[in-house]
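Of the protein chains in this complex, one is absent; all others appear in place.
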């Protein structure tokens, strides 16, 4: 299918309710056809930001650009390029076909074409032939599929999804997440996706913006932000370890040797010798071995001696915090590993991870920050060595 | 603290709304001081079962026993041993102290003792000194803490929690889950915990009952059910692989060798040679190595040659389905592993896991089922080799 | 109980006689009710939408005025309309006092705030996000408003029925501005007052039966429509 998406950019968005600043975003950009997830806890201003970007609410200040053209809150032709679905499906009274027809009628699509479009849209969300069912007979997951069909049938250039899966149980959520993701990619719509669930964000989005109290605390490519969050709060929110600080001591052939408190960590990237950098690794990329185990050489180039300082349950896994000479890192291991290896605070282990799993960026106060290689954000708070 | 909990048992519970059977549970039992999670998708009848167990709703049929004594729906003295908190905190108008005082007043606790109890209860849920705040000023997480304090201050023998964390964002959820878990264990209350989230269930519960359409499809110790679900639907719901069927070919010293389609799987247990068994392993316990890699001997005793048949995203991880000679197993690996190892459908890998991570039970139609070692359930659908 | 049995017998005869002063009374009642409810609908539904579903400067004052109007006793409205229409009043030259038009004007002042207030409550239950949803699909402000009223149509219908019911049931305003002139401005309620004060229970009861039939038929229709509508949606 041809590319539908338009580039969505915003500058200086501000919105307050009374004295409370709900949104205060300097700048963001989503390239045509890409997916941005807005991630954050309740009350962070995610939904308000989405409403502003979707021209549904008027910001107190700031401008939104569609393919470089500034568009205003009342710009009807710009709004015709957009569509949205929310956490509650907000279906209108009537049949499924009535609902999916709503936007098409507003666009004066002739009725024969309309019927065809509705039928195709329903087939794509897995509700083929459901046109004449009443909306009150639908389950939560089915209603959410209708809401997506109602937005998607308009072939919007920018699609806004506000926690579309948050009210569903895990089975329905799993089924819908993969369908939503497939449809967004097939149509190459530019998509803005609000969620408080980092798993959903990672599954669906190319880029992340993490919000807290209306402000952006991290922006960038999904795996960069997940691997190396810019601060402690974001790290905690994303379930990542805090960044470690070190100095590049070897550099060449895209491989970096970084000295962190006397231990050397290998990473992939193009920084110069002597530069001070921040380093992060996702807990799920860190394997633990017994302290004295003789680990044969493998592609997992990094081995750090570490002592366990905390073990806590994290659903079906355990989240283990380790102290190395360079600082704290985390690992996620299964229940059985914890029991078999006797992983408890105080135990000595070896933490093993690959060089490619390590994210690196310049430490603050170390010259100007570099721009990301992918560079979709004009204001990149987080960036990594790329891949 | 002394043990508060009472044993809660139920037999033949049935409840229909109109023609729809909402609850149909033959039998369940929670030993004094233990925690049972009722797990299942929306509409499975979880909340109705909790209401019936908590003497809040009248079943159409069946009996509930408290420490062996049958109790009826209108049994006020039995109800005085119970307390509940729900997904919405349902705080009453007034201050926090008014709310926490409610059950104490009904129990005619003198006002000086009441103030003391309220103050202690609030301190335990992390709201020390918040007595005089109005309930409308609270965040979702704070309100849920008040609801827990209001139930807990009564020192109930059985505590009922109905999705207490489902409406909260992940940060608040994480903080509350560990506090709830700690408080339940400190007081040794018998607890029934409804959730649709397997991570929550695993974090908090000793025992699981998985419900579908009002019926129990799996009951047993948490890790037994998680590791070896009794059927395909439950396996899918719990994110586990399907059970593999094999024959015990070696047995002795608690270690079993099980032949599964020509490959041998090692497990821990006490079955006899020649018995046909079902075998399961959690995806998070399965490590993948490249097909030709020479893996040194280690405590991970099981190595199976496998071919990848499916790779899909599962939040921050990937869920990988593998075909072995004995059937399908699953593994969960990080994004970087997938990329670095080129894990894609068709690739050959070695699946490595420990003998202790394997759950085993007799295959159906292979003599009578054995009773579980812990034996809290009178009707154990799932049981394993124990630990 | 004799008074009842006797009166019911006489009332039945009166009803089926077809003659007498009953038919003009019924027609005048329906005429006043229809036009004052129509006017209340045209004025009240947009007012209710503005109050219930929008935010504008002065909205709270608007709501307070409507609530106040709902609280004004019908006899007060009757008196004020009478003074305006009286020969010395500002509109005295039109000679409307003691006519059906005067009754329609007074009853419209009663039905409009009721319809507006109940419509505001009904559209207020439609989630604001449903309007954002419509907007996100390309609806203009006017199309949004139509959708909201359509979503709240059971409540809006109940509002109109509430206005109509008040107009049919009420006696205070029409008694004052209509004057209960036989063959001209006599309506069911004023006729019942007149006949019962004269002690003609049979005639009063006959009129009551007709009034009750109209009032309860309206009530039954609303109840039926709500049930029917809910059921057909869940089918």
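Going in written order, the chains are labelled A, B and C, and every chain counts its residues from 1.
Here is the rule we go by: contacts are C-beta pairs under 8 Å (C-beta built on N, C-alpha and C of every residue); 3 or more make two chains touch, one makes a residue touch a chain.
Since the model is a prediction, treat every value here as computed from it, not as a measurement.
Engineer: Going by the touch rule at the top, give the shown chains the omitted chain contacts.
Structural biologist: Contacts of the unshown chain, counting the full complex: B, C.
Engineer: Determine which one of C:14, C:47, C:145 or C:204 touches the chain that has been left out.
Structural biologist: Only one listed residue reaches the unshown chain, and that is C:204.
Engineer: With respect to the chain omitted from the figure, which of B:20, B:107, B:273 or B:307 is a touching residue?
Structural biologist: The one listed residue touching the chain not shown is B:107.
Engineer: Considering the entire assembly, which residues of subunit B contact the chain that has been omitted?
Structural biologist: 51, 54, 56-57, 76, 79-80, 82-86, 88, 90, 92-93, 102-103, 106-107, 134-137, 150-151, 154, 160
Engineer: Tell me where the left-out chain touches subunit C, residue by residue.
Structural biologist: Within subunit C, the residues that touch the unshown chain are 1-4, 7, 64, 67-68, 71-76, 78-80, 82-83, 86, 88-90, 165, 168-172, 175-176, 179, 189, 192-193, 196-197, 201, 204-205, 208, 211-212, 215-216, 218-219, 223.
The definition used in the following text is that only the chains that are shown with their structure count from here on.
Engineer: Using the average of all C-alpha atoms in each chain as its centre, how far is it in Å between subunit B and subunit C?
Structural biologist: Roughly 59 Å separates the two chain centres.
Engineer: Which integer distance in Å separates the CA centroid of subunit A from that of subunit B?
Structural biologist: It comes to 29 Å between the two C-alpha centres.
Engineer: Which positions in subunit B are in touch with at least two other chains?
Structural biologist: none
Engineer: What parts of subunit C, by residue number, touch at least two of the other chains?
Structural biologist: none
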